[in-house]
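Attaching a single structure in structure tokens format; questions to follow.
Note that this complex is displayed minus one protein chain, with the remaining chains in position.
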Amino acid sequence: MNRAIASVLQGISLLVGIATLTFLLFNIIPGDPARIMLGPNASEESVQLLRTELGTDRPLWEQYKLHLSKLLELNLGRSIIDERVVSGEIADKFTTTLKVGLSGLTIALIISYALNLLVFYVPAASSLLIITRFGVVTPTFFSGVTAALIFGVFLPVVPLSGYGSSESTIFTLALPAFVTGLYPIAVMTGILREKIQEALNSLYVHSAFSLGFSRFHIFHAVILRTVAVSWLAGWVNLLSIVFVATLIVEVIFSIPGVGPLLVKSIQQKDYPMLQGIVIVNACFFISLSWISEALFRILDPRIRQHAET
Amino acid sequence: MNTGQLKGRISLNRTLLSFLILILATTTILLAGCQKKTTEKGENLVFGLENEITTLDPIRNSNIYELQVMGQIYEGLVGLDKNNQLIPLLAESWAVSSDFKTWKFRIRKGVYFHEDPIFGPNLTREVEAEDVRYSFQRILSKQSTSSFALVEVIKGAREYQAGKIQNVSGLRVIAPDTFVIELEQPEPFFINRITSPLFSIFPKEAVDLGADIFGKTKAIGTGPFRLVHKSDVEVILERNPKYWRKTEGNVKQLKFLVIKNDQIRLTELKNNKIAMMAIPLSLASAIVDRGKGTPSSPVLKPPFNESYKAAGFKTFNIHFIGLNCEKMDVHLRRAISLAINRKELTRIVTAGTGTVVPGPIPPGIRGYQTAYQDDIFNLEGAKMELKKSKYDPAKDKIELLVHEKGNSEQIGQLVQDYLSKIGIKVILKRLDFNSVIGMIIKGEATAFSMFIEYVFSSPEPMLNVLFHSSKIPVPNFWRYNNPQMDEGIETLRKIGNRTEANALARKLEKLAVDDAPAVFLYQLNNLVIYRKDISNVAYNGHNIPIFSEIAIK
Partner (left out) sequence: MLKHKRYIPVLIFLILLNITPYFLLRLGEALDPYNINLSLAYSSPSRLLPFGTDSLGRDMFARTIYAAGLSLKVTAQAFLLAFGLALLQGGVAGYTHEKIPDKIISWIIALIYTVPFILIVAAVFAVFEPGIEKAYLAIGCLAWAAPARLVRAEVIQYRTALFVTAERALGFSEAKILLRTIIPLSFPPALISLLYFIPELISIEVGLSFFGLGAQPPTPSLGRLIYDGLSEFYTAWWVALIPSAVLLLIVSAIYITTHKLEAIVKKH
């Protein structure tokens, strides 16, 4: 119980710290939201009137207190650009981002599984696995735009745009999810291959073979028992990397998720929106790390059990 | 057969089976994802947009794409047709007093707002003068992004914005069909200030729904199309069956799809997912054959010329290099102006889609003929002017601000190269667009690459906002202060005759170019590519497409 309370307190202090850091960084970046909204043609008088209305000409300390108190009341406020409700907007966009990210991870899962299955049966195909390394090596911007180019110009088999529109199907997500999944594919394939090779050399697998168990059976038995844990560990780490990749992919493929929203809120200097995004994002990752820590504690004794058998 | 062999057989079958399933699954996924070439036949038009549509609320407009969609849903008192002629819209007729300060508008009868339950059981109501007053007043509010065009022009607007008075005194309803605007100063050209869709009329009932609905899920105007559905990446409009004007077109459903990546958008055009799009600069050289065709009728390269056509339209914009008159003397400015090879620069930067315009007034404004048709490039003249100036080639340098919009960086690099040929050292400093604006306003910028998209449709307000000394620091970005220019601009307020006014405007334009507070480079034309079975494609000078006239065979 004590540990739980300590974690919650730590989480809250982290959130306050994040909100503070975001506020500081935001105000270091030059740019006046009132001027940005009204454009270069508006007179200084009009801009000053809007500044007073928005509250951006108050001393920084006052603004900070205002935003922090609103946050502690769990009120994310309204965007200063067009007064839409921040929480609604973020909920909408975040769901989309989650969909893209999870699809990417799922595709990575399927592909790394399939690749390893193939190599298990056809050891000569292990050179194929080298191709997956590209996922680690290329920046997401780069692979995204290249993929768009390849599948757009040379191989038009998947839809390229229109996610969120009335015409989108499940396949509209295919290409963006694939690009998001490139890094996880590489990592997961690598981990799986390592574990399988380890297992292939172990005693109990050798005995399983001699007992006449099929390769199919052995492959799945190995995965489910030994690998699940390390895969799980990989997932949580992967999640933050996949999240960043998702943001980039959204910008490239015009997907209305958190990515474009984040970029816009920095460009327009819309602090409530930016704070909302950062806090929701932070809460998401903090809860994820709690879950993974808890999972490890549950799974830990099982690992020890296995090692003993 | 012993157990081992049996197990072996079964496992072999299981293996084969699982492989088969895997292959089948993969193929299905790939095939299903195969693009069905959706034929957008019939009277549906899908247009590809370059950026998101955040809101369709006229007073919160922040980019041209939103404006283009708004131009189909809303209407103002007047507008521009495809030849940039002034046409009456919600104002049937108007008259101006002899001192050019009072404008009286007769509101057209029989114009109804788009049908919506907010109007009660009748689902709609007729537009009245009060709606016009309400809309204009809202446009003048503090948060309105378009108030800058009218706040110092309409009587009482400044006080209203500052919160000193409840209503704008210069906006008056005389009768349900008569509306009066009173100006602070005489302006025979006032009518040309309100031709853009920024000055549209909308109903109070819709605005009262709140910021989460008005402009986001609902947008109610009087225009030829009504809003059916809107998300950040897609807008669906439907032809308004009760539209008051007779139009030629037959487009029943108009859909706007946001596809940010240029290459993807072009591919979607080829896949027939969209039928029409603007040609961005990045694709211009690849799609347009510059050797053939004219700026208004460009010729497409194969294979595009088989299924598509292209058209070019002049819109009211000017790209320039601004020079801070307080930091640079007139000879230095003239030297810079004469040293830049505008023809070459425009050709390279705009890939042939720009028109060289050495003066501030963009061509295309009805009745106005710019004083400059050609480049004023003169290297020898530049060197002579440089000698007369205080610039010291050994010590001095000029800092040129560039940003991420409108080819600014490329222009900057070319200008750097040109000026080095007469001995001027240019250092490029790249900031984001808003920071550049900030520096210009504070007077810290020496030279800067910028562009203007005019909201007005006649030369007088353009000259006024750019060169009148009272407009320093914004929009008189270069801090130009010349009593002769001020006088000329004030005189324009008294000239009612259009021909006379245009003649004076030309003289003032010549003064502006000679004094070189800015080096005006080019006007960017709007190029559009569309499927061959679409006809009657037109844009007006405000860069608004006129979809109501478009016909699909």
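To keep things simple, chains are lettered A and B as they appear, and every chain counts its residues starting from 1.
Simple rule for what comes next: a residue touches a chain if its C-beta (ideal position, glycine included) is under 8 Å from a C-beta of that chain, and two chains touch if they have at least 3 such contacts.
Because the structure is a prediction, the values reported are computed rather than measured.
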item: Per the touch definition above, residue among A:T140, A:S161 or A:T180 touching the missing chain; value: A:T140
item: Among A:L14, A:V85 or A:I191, the residue in touch with the chain that has been omitted; value: A:L14
item: Absent chain, residues of chain A that touch it; value: 13-14, 17-18, 21-22, 24-26, 28-30, 133, 136-142, 145-146, 149, 240, 244, 248, 262-263, 266, 274, 277-278, 281-282, 285-286
item: Touch list for chain B against the chain that is not drawn; value: 262-263, 281-283, 285-287, 344, 348, 351, 402, 404, 409-410, 412-414, 416-417, 428-432
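Quick note on the criterion: only the chains that are shown with their structure count from here on.
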item: Complex contacts: residues of chain B adjacent to chain A; value: 3-4, 7-8, 10-12, 14-15, 18, 22, 29-30, 32-35, 52, 54-55, 57, 60, 62, 142-143, 145, 147-149, 151-152, 158, 161-163, 211-212, 215-216, 229, 231-234, 236, 257-261, 263-265, 267-268, 271, 273, 432, 434-435, 437-438, 440-441, 450, 455, 465, 473-475, 477
item: Chain A residues within the chain B interface of the complex; value: 30-32, 35-46, 49-50, 53, 78, 81-85, 88, 114, 117, 121, 145, 148-149, 152-153, 156-167, 171, 174, 212-217, 251-256, 260, 267, 269
